[in-house]
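Heads up, one of the protein chains got dropped from this complex, but the rest are sitting where they should.
Let's look at chain A:
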Amino acid sequence: MSLILTPNLVDPDGIYEKLIALHEGRDAADSQRVNARLILTLINHIGDRETILEAIAVAAGGKV
């Protein structure tokens, strides 16, 4: 399995803060749009099909 499911962030609190700040002052629709942009940008960065499919399965709550 190539998807990393163990801690991999140097600054989890700081990054989480930025993620929430991205949505500050946005309504639900705008937040959804921004989330979609973020997801698309990240999956392109990952690139590898299997890794992305594993992440989708994790997001769906399923077992990998």
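Basically, contacts are C-beta pairs under 8 Å (C-beta built on N, C-alpha and C of every residue); 3 or more make two chains touch, one makes a residue touch a chain; residues count from 1.
Here is the rule we go by: contacts and distances are computed from a predicted model.
Hidden chain, UniProt protein name from the list "Phenylacetate-coenzyme A ligase", "ABC transporter ATP-binding protein", "3-(3-hydroxy-phenyl)propionate hydroxylase" or "Menaquinol:cytochrome c reductase cytochrome b subunit": "3-(3-hydroxy-phenyl)propionate hydroxylase". Mapped onto chain A, the interface with the missing chain covers residues 29, 32-33, 35-37, 39-41, 44.
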